[in-house]
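Below: one structure in structure tokens.
A protein chain is absent from this complex, but the other protein chains hold their places.
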Amino acid sequence: MVTDAGFLPRADLDRLIGLLREGGRTVIGPTLDDGALVYAEIGSADDLPTGWTDDAAPGRYRLVRDEGQRTFGLGPPPQGLKRFTFPSRAPLAVAERTAEGAVTFTAAVPDPPRLAFLGVRPCEVAALLVQDRVLAGGPFVDEDYRARRQASLVVAVACTRSGSTCFCASMGTGPEVTAGHDLAMTELDDGFVVSAGSRAGEQLLARLALPAVTPDQHATATAAVAGARAAQGRQVVTTGLRDRLMDQLDHPRWAEVAERCLACANCTMVCPTCFCTSTALDSDLDGAATRMERRWDSCFTGDFARVAGGNFRPRRQDRYRQWLTHKFATWVDQFDTFGCVGCGRCITWCPVGIDVREELAAIAPPYEELPTATPVVAGSTSAYSTAVVRSVTPETADTSTLALVPGDDALLAARPGQFVMVEQPGFPPLPISVSRVADGALWLTIRAAGPATTATIALRPGAQLGLRGPLGRGWDIQRAVGRDVVIVAGGIGLAPVRPIIDTVLRDREKFRHVILAYGARTPADRLYVDEMADWADRGMVVTEIVDRAGPEWLGRVGIVTHLLDQRDFHDRPATAFVVGPERMMEATVATLAERGVPRERIFVSLERHMQCGIGLCGHCQMGPFFICRDGPCFAVSELGDLFGREGI
Amino acid sequence: MNEHDFVAELGATWFGAGLSLHARARLGECARLLTHPANDVLLREGDDTPFFGILTRGRVGLRMRVPERGPVTILTVEPGDVVGWSALVPPHRATSTAVTIEPSTLIEFEPRRLRELLEHDLALSATLYPRLLEAIGRRLSATRQQLLDLYAQQAEPVPW
Partner (left out) sequence: MISDRPRVGVVKLASCDGCQLTLLDLEDELLPIVGRFDLIEFPEATSLRSAGPYDVLLVEGAVSTPEQAEEIVHLRARSRLLVSIGACATAGGIQALRNWTDEPDWRASVYPEAGWIESLATATPVSEYVPVDAELRGCPIAPGQLLELLTALRIGRRPQLPAESVCLACKRRGNECVLVARGIPCLGPVTVAGCGALCPTFGRGCYACFGPREEANVASLHGWLAADRSTQEVDRLFAGFTAWSPPFREPAARAVAVAETHHPRKDDPDA
């Protein structure tokens, strides 16, 4: 509820600051520190940058003296309130391992300071609301962020001046304050029009006991804000923007802007809504204790989309496209709002002055609808529980299956296609598909692809490690009931489909023909060889092919799609599940579609760089999806033309 | 070979199903149906190709020999597919060694007579060659995919 506005004379600003400081609350506001505008602690109104304004342009920013003597004459500071609500570095957990091999995880407990943000620009308030949706509004929550937000008050100030890089009016976030504030002020020559936007704000306003705003003051304030709006004009047309942009993934402008873009990440660092992070490890020399820390990262860095074997976004043009399409298109799919609030920081603070308004205008129209995915799991970024290795079974020279007895029984509820995060103290967490749940243990088949995976399969029975999950959306096996089932796996891709095989064979009569087509590199690289005869006995056609073989191999040699050559599903309703390297999945999907399996019933499991596993760190984004949370299993039709596209 | 049997046998294969009745009948003039035991060498890499064949039953491995690695199977030919396409393409030498992996039956065409037939019967050529190119094209694209070595270990070259 909004109460009537009051008028706070300029000389009384300290009364407001005093009220905010009550109970040990720290007031944070714009202030000048060594010639730079920053958000920092405000003791009194004297600390505010009265008499200053700024001159912002693409790639250029200067503070200038303002004759008007406004207290809040400056636009958004170089860096926003994100520093206080979502700090650049925050502890996640401490992972410890004793000499005996016992492993423990201690999650960081949020300890937020009580803050009041004073003099917050409307775009900044809007950014807080966007981050509220991203970090605290979905199925999973960043506890540190939520705690910090709950412990803060927001005193916003409407804008009566627009900078050259401002476009809040286009994004619908300013120049007036409309939501998300406790108090809102509009600065006039001799004071402030103040209104409340929350219960806490009403109480503050009541205690200030201000005189009512005169009709003149009201008119002046309204006109001043309207002036700021008029000065901006409409710079970004948001109508249909999501679709217009997603339809231009092949626009030549992406390559052109990449000629200018430095991929330095400044735009994402100064953006008040960007939330991508990485987990940094700080271990002691023995790896006995590792502090895990959440750190700001960016989709522009070289490691951000890297997995063992390659980088999904190696080029600057891939990264720029990722960033721009996320802000203005896929963010809408994920969070039902744009990821941009029009503060203009990415324009001002781009070292080479790239202007998103110009890029959006150059990269434009028509469209196609992409579906949304439903998240289905539970978890938080630090909720590891300790698991014990029951057995380690070598499958091939570089691949072993670990049976893990989890400390938390919730992990045993993992459904086919879901994955878990495996954490050995001192090593980065590994996303691993569950290859079976049986006998109170979670079976994970892991290939030694790097140090962490190598160290994991080197564990002995009795060793401990951390598990988190089950995570992600699994296979929709319901869609296969009463139909032919075609399971196509390549290499280690047999692991994530084994739970389908287990499920189908358990209820064999519910399905019609069941075919497994498995491609491996060589005969020695085949997984689960001992089980295959059993699968065949239980009513499944098991076919195999290898890329190359010696004369001792009497089976087929060639590519996995050759196993489907003789099949035709036009008259036999079928559901297919496909896992393997992306190129192999593309070829298989094309073959299956040609042979009559509709793309709605061809499911794939995608690999991307996953760190948090619950859609909060941003690494695994692919278009509108976070692969970890919305996938990793998808119907090919859900992916639209993103499937098989380079650099997404 | 009985003409009726042959037309039916050929029509049941992937390769033969696409050929016209006229073509299948003409081809019967120089064909025979032969069954080989396992481990029979049908073609030897580099030698003249002794026949153009279509596998109807069994499995044939196409192998190449690498010093110190021994024979490597590059592809297995499954029923319906061709063996010895090089009999129709100069210089008529086998591009790999073909060995039966299990007892296998092939429709085998005598190469010299088949080539003469194709030279004079353009209708036959026009129906056979596209099918042959399709078969070779499938092998080419499969070989490209194998070349990508998609299932290979992709660890980065960092030694720890």
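Going in written order, the chains are labelled A and B, and every chain counts its residues from 1.
Keep in mind that, in the parts below, a residue touches a chain if its C-beta (ideal position, glycine included) is under 8 Å from a C-beta of that chain, and two chains touch if they have at least 3 such contacts.
Fair warning: this is a prediction, and the values are worked out from it, not measured in the lab.
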Out of A:R316, A:R436, A:R498 or A:R608, the sole contact with the unshown chain comes from A:R316
Touching the hidden chain, out of A:V352, A:A397 or A:A590, is A:V352
I'm checking contacts with the chain that's been left out. Which of A:I42, A:L74 or A:M269 qualifies?
A:M269
Hidden-chain contact residue, picked from the options A:G227, A:G407 or A:P428
A:P428
In the full complex, which residues of chain A touch the absent chain?
36-38, 59-62, 78-79, 83, 88-89, 259-266, 269-270, 280-281, 283-287, 295-298, 301-303, 314-316, 348-353, 426-428, 450-452, 454-455
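Going forward, only the chains that are shown with their structure count from here on.
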Just curious, how far off is chain B from chain A if you go by their C-alpha centres, in Å?
51
Contact footprint of chain A on chain B as seen in their complex
14, 59, 61-63, 70-76, 78, 80, 99, 101-102, 142, 145-146, 148-156, 158, 160
Going by the contact rule at the top, pick out the chain A residues touching chain B in the complex.
308-310, 398, 447-451, 490-492, 519-521, 525, 547-551, 553-559, 562, 565-566, 580-581, 583-584, 587
